[in-house]
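The complex appears here without one of its protein chains, the remainder shown in place.
Presenting chain A:
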Amino acid sequence: MGDKPATKGRPATKARSGARRSRPAPTPAEEAALQGSVPEPEFVQLLTPDGERVEHPDYSVDFTDEQLQGLYRDLVIVRRLDLESTALQRQGHLAIWASLEGQEAAQIGSGRALRKQDMAFPTYREHGVLWCRGVDPTAPHGLFRGNDHGDWDPAEHNANLYTLVIGAQTLHAVGYAMGINYDGKVGTDDGEAAIVYFGDGASSQGDVHEACVFAGVYHAPVVFFCQNNQYAISEPVERQTRTPIYQRAAGYGFPGVRVDGNDVLACYAVARHALDQARHGQGPTLIEAYTYRMGAHTTTDDPTRYRTGSEVESWKQRDPISRMRSYLTKAGIGDDDFFASVDADADRITGRLREFVIGMPDPDPSRLFEHVYAEESPLQDAERAWFEQYQSSFVGEGAH
């Protein structure tokens, strides 16, 4: 791995000629996208887009029927929660929403591979991972509504708060994993590991590089889980790197794996393996989940400006949910009753979400000044006292 030249497929002379051009020649992926079909790269796959089970020499899963049903249920529910959240934004109940549609398999596969004692460091799109960590699905909505910065207890769920500065959390995960080492919590089955989520755009950030350096040097039990959803807002992954992301791991001295990010079984298998390696003292792994963001970057974005309908269409053919559904159907694991019951669950859960979000009261103004410091906080105390007095001066004036 990592032994092939990064510029393979591009004439070396051209790259070296220094000839001026505003844009590099299209990559094979770009060319294919222009023609409306995107070739699948080499990756670990256990379930084809048609829902056929295939084997891989290095990765396998051994699920009971119930567990397979559970994975399907997770996929459906997090998609429905996501669609409902987008709708809530459109209706004015959320300021913004970052949709995970298309990335459900990457998140549920890796999220279900985590053990209770593992710690997850998400970015801002990991609603599916939070679901797997048992965080109430309404918890991130305070952030997107503007009520708070994320209202769940990271220690209770072993899931850190969302991070909006791209890539910053990769270092937190590595530091945390260094702490796991110092605590001696590696080397056994009940050892611990950290996983950190980030995007293909984030892979360009200095923090991510530094995180990989620290992880390699300190042999930290951490899994870097990059969801390559092909875009950083409008910029295609070719604008971030000319090297397949997973191959970068070789430069840091640990393994990198590319997995079909729309295949929940493969994502589970690859993440479980990497986490097990980490918890047994084998150090970090970089996983690139090759996937696609079906919707807009966030609800403020207009993806029609930068990608073609045919590209989106071709990714629709690889939908993570429909392939799981056809697999379950063909294998006789899911029948109409089962699928209906999952839909009913999703209805119930999204109904609860809707009710919660619409009913969310504005935060108490005193929260402005809370928890700035853990210890004494004289400036904030003085400002808070002033503010409370100021607020109370309006009492009885009536609304205008």
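Quick note on the criterion: a contact is a pair of C-beta atoms (placed from the backbone, for glycine too) under 8 Å apart; a residue touches a chain by one contact, two chains touch by 3 or more; residues count from 1.
Just so it is clear, contacts and distances are computed from a predicted model.
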Options "DhaL domain-containing protein", "Pyruvate dehydrogenase E1 component subunit beta", "Lactate utilization protein C" or "Sugar ABC transporter permease": UniProt name of the undisplayed chain: "Pyruvate dehydrogenase E1 component subunit beta"
Hidden-chain contact residue, picked from the options A:51, A:70, A:179 or A:253: A:179
Among A:165, A:233, A:344 or A:385, residue touching the chain not depicted: A:165
Residues belonging to chain A that touch the chain removed from view: 148-151, 153-155, 160-161, 163, 165, 168, 170-180, 182-183, 194, 206-207, 210-211, 213-214, 217, 367, 370-380
